[in-house]
Structures are given as structure tokens and as C-alpha cells.
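Below: the structure, in C-alpha cells.
Omission of a single protein chain aside, the complex is shown with its protein chains in their original locations.
For subunit A:
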Amino acid sequence: MMSIAAARELRDGVLCFVGIGLPSEAANLARRTHAPECMLIYESGTLGAKPDVLPLSIGDGVLAERADSVVSVPEIFNYWLQAGRIDVGFLGAAQIDRYANINTTVIGDYQKPKVRLPGAGGAPEIAASAKEVIIILRHKRRAFVENLDFLTSVGHYKGGKSREGLGYTGAGPTMVITDLGILRPREESRELELVAVHPGVEVDQVREQTGWDLAVSDDLKTTAPPTEEELGVLRELRRKTEAARKEGAG
């Protein structure tokens, strides 16, 4: 449901900066359904990648094979991302707070971490410079926290107009898609509020998995269930990916 909900948000023709995992699945699903002209950009340097199966890593050969262009890493970050050419950036997170700031660095104290995570990668600049950011992660209480252990990538910072004060050119996170529902920042405060739940999910379930007092929209919607077409395309994509992996390993 997460990748289907995310895919629906991609308009046709947008330039989309994609990470591996759910974002990659969502973007490729969109490209195979309603958004065939959506241009996929991976941080390894592929512009307009058209993978026929989902890559395991950010730099799989399948991304370069039929790409419109392959450029260097500095070009990707400077000419494409920082210059404001990317419409939508997808991000994941280990922790997120009520202003959609993200931690992917450590759980616990930085100097003596309980869990050392991979770190920043491309996320801070995607969060800073993509015109809008969509965050995808599973809705768990240990991920939706009152206070981040480390602020790796800026969302709406301290709320209100504080993000603009940092000089970033992108609008920041416009939605957070989880396995339970969809959250969007409120207009003034920029605090995340629950705007939709997925079919069969209760609001209390979402509250229980959120580490702060979660705001809920007066106009709470239920996400439309996946269509036959969406499910069919997604299953086919997963099946082909799995088959390609087995073949590669065998």
C-alpha cells in the first residue's frame, strides 16, 4: 500500500530523485501506470533511468543501460539537485519528528551510539533542494519520536517559517506516507497531521504508533484501495525483479 500510495502522488512528466527500496518501487510503478514520462534520477548519476527490474543498489547496471544520460556524482548534486531542477525527492528515515525532520545517522548518543546507522548520503541535499519531498517509512512508535537522536536532514525544522530562515530553496516535505496512512504538514505551524488512513486502519492505531500527540485532520479521508491495475503492475514488477535476481545468482 505504501508504494502504491506514493506512486499516485507522482504526476506525469516530473523529475523524480529516487532512492533504493520503496521509493524506487513507487517511482517505477508510477512510470508503468499513469506517469510514463516521469523522469527517474538516481544519485549514482543516471538521468532518465528506465530499469525493467528493480535495482538492489543505487548504482546497478540496469540503471545505466537505457538511461538518457549518465553523469558524474558532482554533476548530480550540483547541477541537478542544488540548482533546483528536481521536482520530487523521495526519502526514507529511521526516525522522524512532528516537523518531518529526519534522522538516518545514529540511535542514541553520537559519540557512543546504541545503533550506528549508515548516515546522511544524499538525503540532506534532497531535503534541502528538491521542490518537494515525499517521505516513506513504516509507522512505528520508535520511528515517530518526540525528539530525534540526530537531525540528519531538515524537514520543517522548528515549524512555522523556520525552514525558510535556513535559506533552502525547496518547499520541504509535503507528505509522509506510512503503512497506516498519510500525513501532511499543516499550513501555518507546519506540524504533521494525519490526513488519511489506509483501508481498515483506525485512528487510534496510528496514535498508538506515534510518539507525540498526533494532530488529526477534521476532514480525515480513507485512502482508495489499490486498483486491479496497480496491484497487477506491482506484482509483475516484483516477480520480474525476483526472477532476475535468481537468474543472476544461479
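Heads up, the rule we're going with is that contacts are C-beta pairs under 8 Å (C-beta built on N, C-alpha and C of every residue); 3 or more make two chains touch, one makes a residue touch a chain; residues count from 1.
Note that contacts and distances are computed from a predicted model.
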item: UniProt protein name of the chain not shown, from "Predicted heme/steroid binding protein", "Ribose transport system permease protein", "3-oxoadipate--succinyl-CoA transferase subunit A" or "NADH-quinone oxidoreductase subunit C"; value: "3-oxoadipate--succinyl-CoA transferase subunit A"
item: Of A:35, A:91, A:123 or A:194, the one touching the omitted chain in the full complex; value: A:123
item: Subunit A residues touching the omitted chain (full complex); value: 20-21, 43-46, 55-61, 63-64, 69-70, 72-74, 77-78, 81-82, 105, 110, 113-125, 128-129, 150-154, 157, 163, 166-169, 245, 248-250
